[in-house]
Every structure is written in structure tokens, then in C-alpha cells.
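Only one protein chain is missing; all other protein chains are in place.
Then we have subunit A:
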Amino acid sequence: MSTERINTPDLNTPSEPFVVEALTAEQIKEELTRQYPSKVKRKRDKQIVLNEKKKDESGSLTLPVINANTRTSPGIITQRGCTYAGCKGVIMGPTRDIINITHGPIGCGYYSWLTRRNQTKPPTEEHDNYIPYSFSTDMQDENIIFGGEKKLKAAIKEAYEMFHPKAIAVFATCPVGLIGDDVHQACREMKRELVDCNVFAFSCEGYKGVSQSAGHHIANNGVFQNMVGNQTKEPKGKFKINLLGEYNIGGDAFVLEEMFEKCGITLLSTFSGNSTVEQFEQAHWAELNCVMCHRSINYVADMIEKKYGAPWIKVNFIGAKATAKSLRKIAEFFNDPDLTERVENFITAEYPAVLKAQAEILPRTEGKRAMLFVGGSRAHSYQELFSEIGMKTIAAGYEFAHRDDYEGRKVLPDIKVDADSRNIEELTVERDEELYREPKTNADLESLKNRDFFENYKGMMADMGEKAMIIDDVSHHEAEKLIEMCQPDIFCAGIKEKYAVQKLGVPCKQLHSYDYGGPYAGFQGAIQFYSDIDRMVNSKVKDMIKAPWE
């Protein structure tokens, strides 16, 4: 079998300066914030930056500093959600065999019921799957006045007696913290009483932190403390990895599971798309952690490394080229000729279809311009997909990412945790003397370490064009102005933005829900994405908007 490497060409490198119809990037930036009260303008000015890259004296790249992960300005119309959404909705929601009980009034549990498309596929009818269910203590006014712990314990008991799940997780909502319900104590008591059910809680009240991000951190801590490491027997398999920060939206994780299987890589767990309790419990046996969504899961990656020894690498399976690169990176880590051959064979088998799709679609998409304002990860990773069909990303931003996601992990030592996020617990993790295993340390790995192979996320800005507009926590006002001034060919955001953007005559691709399509991960996903974007940027709708008599 041939192990010749298939060429994964660069189709487009966004490098031209960002200029729109006589307006410079500076002028556009000024226009975005002109109407704000002065205090708000001062704050927003630090969250809107032009991507001016400079070389310092040593010749290494420096990026502008962006203000991120700070409180939202009231009234500005933010895209952001809350800590509960980050914890229950994002990280814990996708696991099919935990009963997730929302401790609060009915809304929080209701709105996070099946609304994120984290698909799951239990192998048989007998396997648990609670994802189509929403469980809540449905707090009433008397629970606010007299406390809700008693009702919470009764609800846990009722859930256990009806369903006998392996695990029950409890999520605190806004009023729970205020009235002083001790959800952790209640769970400890119930865990003792129920004996064969792991019961634990998350203090993810909506007001904590400044966004979903705090909820990610709280969920990481909870998973790590309550589940990771519980399986003491080493699972079978060669080249054991975990895939961290992949939530199986629209079946992305299914594509990746199949890919790993074909390459002979053993996937012990995914955090947390299509996941189970058992997967979390055996995650510490992995030799390598592969991080997809850096923002939501880098905490677990760091904690596993400290406690159990396995290092982590940043991977990206969004984009065909990125997928090939990430697979090769995993193969490079294990440095096994058989694995390398299987990876190359897989790429060789899959890539021609990608190139064919690119060649067919490129003439219709080349030179078109995209804007991406999505969560904490996809605003970066999806730029690869656009560049593969010749499209430029002229503006991008995250709802809730931190500076390291924009500027790269090298700025981590410079980040100051402000008062709004100080109360999010940082776990102190120590080496587990029994289970810690030294990471592989052959000579090659030493050289990999020197090449920034591990724990290196360079951030979004490094990959973006000169003077591209980078906007953190974009407001509705800024998004609308930006679209009016720059007339992008496509705008990527979420459900709240979609229809307002489309009223402006610009198609809006939802990159949270994928507009109920997908998958977009891996090679097959890339082809699907090219086709969806082609349909959207070339739709006939825009020719019909004006009435013939207007």
C-alpha cells in the first residue's frame, strides 16, 4: 500500500487589507460605536480591534490585544447566554445516560430541552437514553420562600425510582444560589441513600461569570471530580485518545468516530458528544487528548495531564485540510508505521471527493466574503472551510471566548481574572500516584515538544487577514451596521441573529445548529458544508426581493 502523502492545497490565504468601498477599517470601527453612551463606547472600543499583525524585534508575530471575557453591557443586545447554558446545555446535556435535573423554575430546563442538536446513538434498545427528556424540580413560590432542598431530594428519589439511572446530575439556576439551597449537600445525601447511583451537582447559577464560559469551567470541574478516573481497569485498544470539546452537533462526532475506527485509533471518550458515563470514567486511560473546542474543555485537558500524565494537542476536524493535518498530527504523536500508513490511506481514499467538490463549487464561491460571530470556537475553525472554497473571512468574533482564543495561549500569563469571574473555582490538581503514567518520551517527542506540538493553540487572530475586524461579544447594533457597511455574502451566527440578518438581504448560516443540517466535520462534512454555502450565497431569493413595480 502506498503511503505517499496526498497534497492538500491552500486555495486561499486571506491577506489583503480589509477595505470596504472607500471606508477604512478604522472608519468602520468608529461608526460601530459612535452612538453608544461614552462609558459603553470606551469599553466596546477595547473589544473591537483591527487585526494588525506586527513583527517584534526577535521577528516573532505580535497581535493586537483584545478585551474579552468581561461583563456584558446592559441593554446592548448581546448574543450571550448564561452559565447554566454553558454547563447543562453545552457540556453535560449531550451525555445520554445521566439524568440531568434542573433545580429551578421551569424555564431553564424547558429551553435547554432538545434545542442543541447534540445527537446520540445508543447501540441497542436496552441502552439508556435520557436526551429526549427534560427533568426539573419546577420550583414554585413556596420553594423560594421555604427553600427547595427538600423538593430537590424528593425529585432525585422519584427520578431514581422511575428510571434507575447510573447517574443523576443536578444543575443550580439563578434563584438557587440566592435562597441558599445547598445542592451539593443534598446530592451527597442522596448518593449515600441510593447506593448504586452517582449523584452530583453543579453550582452553575446563571448570574455567575459573564457568559456561558463560566458554565464550561464549572462543568469541567464537575466531570473531572465526579467521573474521570472511576474506571480502574485499563480498557483495551491501541493508540488510545480522547476527543475533547466535540458535541456531536448534527452528527459531527459520528463522522469522527468512524474516521478514528478506520485509522485504527481507539477513541476512549468524547467530551461530550454521543457520550456515556462509562466513557468519562475511563478517559484517564488515554495516551493523548485531542482538543477540538479549546474554550469549553481546555480545563479538563490540563487537569488530566496534571493528574494522569497524558498530554494534549489542539486538533481541528472542521475543514478538509485541517482534518488531514490533525490526523497526521495524531499519527506523528504515536509514531507507529502501521498507524501512519492507515492514516495516509484514509486521507488518500477520502480526499479526491473533497477536491472534486471544491473544483466544482469554487467558481461560484471564489472571492465571496464571510463574517462569523459564533460562540467560543467555530468563528475560528470554520474559516478554514470558507477558505477551501475561495471565500474570505473579513470579520469574526466570539460571544464568550477569552483572550487566549483570540491571541493564542502564549498570552495566558498576562490574563487577569476580573471581579466578575473570580468566584469560578480553579481546582487544585495533583498527580495521582497510582494512575499517573509518564507521557511517551522517545527522542521524537522531545523534538515535537520543541516545535510547539503540545498544548498550543495559536488563536483566531493569527489566521486572519490584515485589518480584518475582530469583535468580541458583538451587539445587535454592531452586527447590523457592519452588514450594512460591508455587505458580506454570508453572515454566520445563531438563531437570534439569523432572521434579522436575512431581512437585510444577506443569508445567515447558523453555525450553532447548522440550520438543522450537517454534519460538517471531517472530509464528508466539508463536502456537505461547501454545498450548503454554495446554495446560500447563490440562492435565487435575493433576486426576488424587489417587487417589479418598485
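Just so we're on the same page, contacts are C-beta pairs under 8 Å (C-beta built on N, C-alpha and C of every residue); 3 or more make two chains touch, one makes a residue touch a chain; residues count from 1.
Convention: contacts and distances are computed from a predicted model.
One chain of the assembly is not displayed; among "Nitrogenase molybdenum-iron protein beta chain", "Na+/H+ antiporter subunit A", "Cytochrome ubiquinol oxidase subunit I" or "Light-independent protochlorophyllide reductase subunit B", its UniProt protein name is "Nitrogenase molybdenum-iron protein beta chain". Contact with the chain that does not appear here is found for just one residue of A:G93, A:P175 or A:G408, A:P175.
Only one of the listed residues, A:R71, A:K166 or A:K410, touches the absent chain: A:R71. Per the touch definition above, the residue from A:Y36, A:F254, A:W285 or A:Y351 contacting the chain not shown is A:Y36.
Of the candidate positions A:I28, A:M139 or A:A468, contact with the hidden chain is made by A:M139.
Although one chain is hidden here, its contacts on subunit A can still be listed: residues 35-37, 39-40, 71-85, 101, 104-115, 122, 125, 128-130, 132-141, 143-144, 151-152, 154-155, 157-159, 161-163, 173-175, 177-179, 205-210, 419-420, 423, 476-477, 480, 494-496, 498-505, 541, 545-546.
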